[in-house]
Every structure is written in structure tokens, then in C-alpha cells.
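Below are the C-alpha cells for one structure; questions will follow.
What you see is part of a larger complex, with each chain still in position.
So that you can tell them apart, the chains are marked A, B and C in the order they are listed, and the count of residues begins at 1 in each.
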Amino acid sequence: MEYAKPLPNYLAKRYQGWKATSYADNKVWYRHLAEEGQRPRAMVISCCDSRVHVTSIFGADQGEFFIHRNIANLVPPYAPDGDHHGTSAALEFAVTSLKVAHLIVLGHSNCGGVNGCYDMCSGQAPELEKKSSFVGRWMDILRPGYNRVKDMNLDDEAEARRQLEKAAVVISLENLLTFPFVKSAVEGETLSLHGLWHDIGEGGLQNYDPETDMFVDV
Amino acid sequence: MEYAKPLPNYLAKRYQGWKATSYADNKVWYRHLAEEGQRPRAMVISCCDSRVHVTSIFGADQGEFFIHRNIANLVPPYAPDGDHHGTSAALEFAVTSLKVAHLIVLGHSNCGGVNGCYDMCSGQAPELEKKSSFVGRWMDILRPGYNRVKDMNLDDEAEARRQLEKAAVVISLENLLTFPFVKSAVEGETLSLHGLWHDIGEGGLQNYDPETDMFVDV
Amino acid sequence: MEYAKPLPNYLAKRYQGWKATSYADNKVWYRHLAEEGQRPRAMVISCCDSRVHVTSIFGADQGEFFIHRNIANLVPPYAPDGDHHGTSAALEFAVTSLKVAHLIVLGHSNCGGVNGCYDMCSGQAPELEKKSSFVGRWMDILRPGYNRVKDMNLDDEAEARRQLEKAAVVISLENLLTFPFVKSAVEGETLSLHGLWHDIGEGGLQNYDPETDMFVDV
């Protein structure tokens, strides 16, 4: 791998600072985590977006959340076809090996992936329809969400995009249940599912309420 | 989605505390991020492991790192077959849309996914060889790494597992270069690749040095 | 400009070393910065003092902070009289063009400019009162601070000088708000102000707390 470069100096400095402070002050906990292994209470499926730090929002310590991050916090449907499925593998590991108690899907505002899906499905981004577009093929998971939002006949496109962000959470929750090990854990009451949507600019957080099919402020 | 539950109360409380403090004190920055969009300097490919917080280690603010997290921080080889590829989609979005300058693969000690791969390849976990095992099929990406480690003829199995964690970083870096958009950005000097391995218990950080093919302390 | 001299050889050597190492390793980032333009998160108003490197203290990379440095980190009051106002121009550019989210005034210990102001106002340096003294006329900005410190009736002159260093930060923050574009950005919650004082010898950092009107350790 001749192409690999050294870490930029300012990041090396910051790391050394972290080691001399946060690490040094909590060495006991880091060693405990290394020796005893992780026992996270929850798995969080969040977006790669640089603006969404679930550990900050929930004051989470090292060891609390098993976090999978992908574009638009999507869960694809169950498809045991022998291919590489990163999200499904993370899910399987969290539920069957780590036996997490909670599965949280965390959507957010201003989502580039969701906007790409909206553009693709509304014909504004034909390049995303190509077979070679990884982003497009990934966002296909949310295509059923676009159709639901379209059926709402919203006048305001910004509102439609926001609804699609929320649909990404609901569809992921639905897809979670297509995994036999998730379904049986939920039905056996050893696992609970949660859907959240986070407003980056306003610092808001909404929880999906299945009774009303709405997101309500936490 | 009748199964979704409300957010556990202690998480709701923590969120409300965050909103009244960290968010309130930095409202300006969160709004800036929402309005101006994200411009992360780097994409980090890290593990889902609950013990690895790259934002802490590097003192990173909201907005600095676009973070993809999957089991064992793996990048699969380029395969534009029209299926859902979460890692490849995140990569494509980061490199072609966000135009990040750095791509950092961050491996770590005590990795459950890597240990699963070791067990599978050494015949200690036949259940992972099944077509239906998402973890096994995902860890197939690292199978060439197992063969490299086996060729080292190490007596110490713990050391062999550690070498496999490091191989996961190197193989991911190699696979990154199979993506045409990564290769051309690296060759065009608009993107640089970095491989790191983090020791959870000791707070260590090592950087992959291509000249010696070794990981050296940062 | 017949007087210009070549760069001293040791500086040319150091530059060539930087280019062959730091620049070469991070060429990608420097090109990114050149092509995409700067998007600093904050403006820092710091002193020219050779001992104060805000980028070191905060592990800041190229591109993070827009930095104005003048004697004693002062902001003069708003005065749109058509003259050359370097500080006001830097402020206007940062707030209205770059739309930084944070404005940080960083004072420090052992400040020669502040000591000059103290000497001038206490009658120990009459030469600074002359119209032709640029340092004296610049330090006039801090004269209201001297009066505040005098009203504290401190016995210890070293402590009084330290208080004047801190007053330089507070008065600059007050003067910032006389600029209409700063005031409206602060009130519109797109800009936040921060006052810091740095102890060079002890490596200390204190933050101005408006509730108690005191500086407290970070």
C-alpha cells in the first residue's frame, strides 16, 4: 500500500493531547473495556453525516452504544444471498452476539443522502439512476418512502424532503423486522426498536409514535 | 410500525440536558452547520465497536469528520453490480460529492469482527461459513488477510489476531484503490489515504508506514 | 524597493524542509484549501506577541481560524469615517463575507501593550501620551479599562496590570457590539462571542463568564 500517508501533524498532536488527558484520567475504564469486552446497551443506526454526533446528544461514554453509520441511516431488507452486507452484518452481530436491548434508528435534517433520493425519484438527478451509482443503488432502499411522500401531495418541497427523512426512519424500522433474529427478539421482548429524527440547526429530537404514525418531540 | 417504543426516559433526560447546555451554548455553530451544509475535512472508516470514539481521540467538532462505521472497519472491493453497497455508497458520496481531502481507516484492538474472521478461517467457527451468516459473509472481505497472517507462522495466537486487525486496515486501503474515483483522486493528489490502528486498553495509536509495511506509534 | 533583502538562509532552509515534509505529506489538503477557499469556523483576535500561538493551544489546522493579531488584542469602537481601519476591516470580512460562527478575543499575561497602557495612564510613560506615539494612541482604546482597574483600588500593582489585561478582553467584547453587523449577527444567533485570557508561563486559560464578570479556568 505505497499510497498511505502519515497522519497530519495537527491530528497527531490532538491525539497525544487526548492520551495525556482523557485517556490518562480514565485509564481504568479503558482497560476495563479492553479486558472485559464491550457490553453496549444499544445499537444506533445513524448517518455518516459529520454534523450528527449521537454520543454528544446522549452524553454517551465509551462502551454504551454500538454504532453503525451509513448514508441516510438505512436498513436494507433481509437478503441472505451470500454477498457482503455491511448493515446486516452489524445488525446480526449486535442482536445475536452482543444482545443489545435497544435498536435506535436516528434520522436527521438536511440529509444529503435523502435529498439525493428525492432528486433521483423526482427525475432531477438521472445520473443517480445508473447501475454504477453506489449512492443511487443504496438510496433505492428508500424509494418506497418517496412514493409515500408523493402520495401526501405536499405543496412545499422542503416539507416533502423532511417527510422523506422521517420516512427513512420508518422504512428502516420496517426493514428491521424482516430479519428473523430481530423479529424474534422483539416478539420475545428482549429487544426494543426506536425511531428518532434530529433537527441539526434547532437541536430538536423527535420520537416516532406508532399509534399516530407521527414524530413527536422528546 | 406498531413495534416502535418511546425513547427510554434516561436517554430523553440526557438529550434534554444536552439541549439546555451544549446545544444552547453553541446554537450558533449548529445553525451554521445546518444552513451552510457540511464540509468535512476527512472521511473516517471506523468500527461499530462501542469503545472506539474517533471524535474524542481527535478532539473533533461537529462538522469535521464524515464517519462510516461498519464491522471491523472494512472496505469491500469495487463491485458495481447494482446491489445495495452501504460502504461503497458512503465512499462515493464522501469522495465525489463532499470532496474530502483525507480518507482514514481506523482499526482497533480487541475487535470482535476480526476475531470472528480468525475463528472462521481457522475452523473454530464453522457456523460463520454459512451462506446465511451476514457476519461471516462480511468478514470474507478479510479472508485474504487471514492467509497473510497464517504465512507469518506466529506462535502466539493473540499476536496473530492482532496482526489480523492490522491486516484489516491494510486490505481496506488496498480495496479503496480498486474504486476508480478513489484511485484517480489519489493519483491526482486531491485525496490522501491513511491507515491507523488503535489500542483501546493502552490508549495507543499507530500509523501504517508503507515503506516498512509496519504500524508505528503516532 | 531597493532596500529589500533576500530571506536569511536559515529561514530559507527551514522553509525548504517544511515543503519537503509537512507540505509534501499534506499536499492534498493544501490544494483543497487553495481550490475550495477558506471556510474558517472562527475569527480569533489575538496579540502580536511572539509567545502566543493560538493554533498550537487549540490544535488548529490550516483553515480553521481566521486570525487577526494586533497589539494587545484590541477592538476599537465602530467608527465608519472613511479612514484605514485594519481591525474593523478584518472584522467586517470575517463576519459578513466568511460568516464565521465564533469571535474569540484572546488576551494574555505579560502583555507589553497593556503594560504600556498602564504606564501611560498612571503617568509613568508621558512619551506615550504624545500625538505622534502610535502605540499610545492605539492603547487609548484601553483607557476606559485603566479607569475600571483604578476603581478596584488594588494594592498589588502586578495584580492591577493583570486585571488590565483582562479588561482589554472585556472592553474589546463591548466594542465588538458597537459594530452593527456584529450586533445583528449576535442577536440573530449566527455569531457567538468568547473572551479568553491565557497565562503564558503557567500554560493557563481562563474564560470570561458574564454572569459573574470573572474569568474562570477552562
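Just so we're on the same page, a residue touches a chain if its C-beta (ideal position, glycine included) is under 8 Å from a C-beta of that chain, and two chains touch if they have at least 3 such contacts.
Note that the structure is a prediction, hence the values are computed from the model and not measured.
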{"item": "Whole-assembly copy number, given 3 chains displayed", "value": "4"}
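We adopt the following convention: only the chains that are shown with their structure count from here on.
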{"item": "Most distant chain from chain A by Cα centroid", "value": "C"}
{"item": "Rigid-body rotation angle, chain C and chain B, from Cα fit (steps of 5°)", "value": "180"}
{"item": "Cα-centroid distance, chain A relative to chain B, in whole angstrom", "value": "14"}
{"item": "Chain centre separation (chain A, chain C; CA means) in Å", "value": "41"}
{"item": "Chain B, residues touching no fewer than two other chains", "value": "27, 31, 59, 63, 102, 192"}
{"item": "Touching residues (chain side chain C, partner chain A) in the complex", "value": "22, 25-26, 29, 59-61"}
{"item": "Residue ranges of chain B in contact with chain A within the complex", "value": "1-8, 11-12, 14-19, 22-24, 27, 30-31, 33-35, 37-38, 40, 43, 48-53, 55-59, 62-71, 74, 76, 80-94, 97-98, 102, 104, 109-110, 112-113, 116, 131-135, 137-141, 170, 173-174, 177, 186, 192-196, 199-203, 205, 207-210, 218"}
{"item": "Residues on chain A engaged by chain C in the complex (per definition of touch)", "value": "5-6, 8-10, 13-14, 17"}
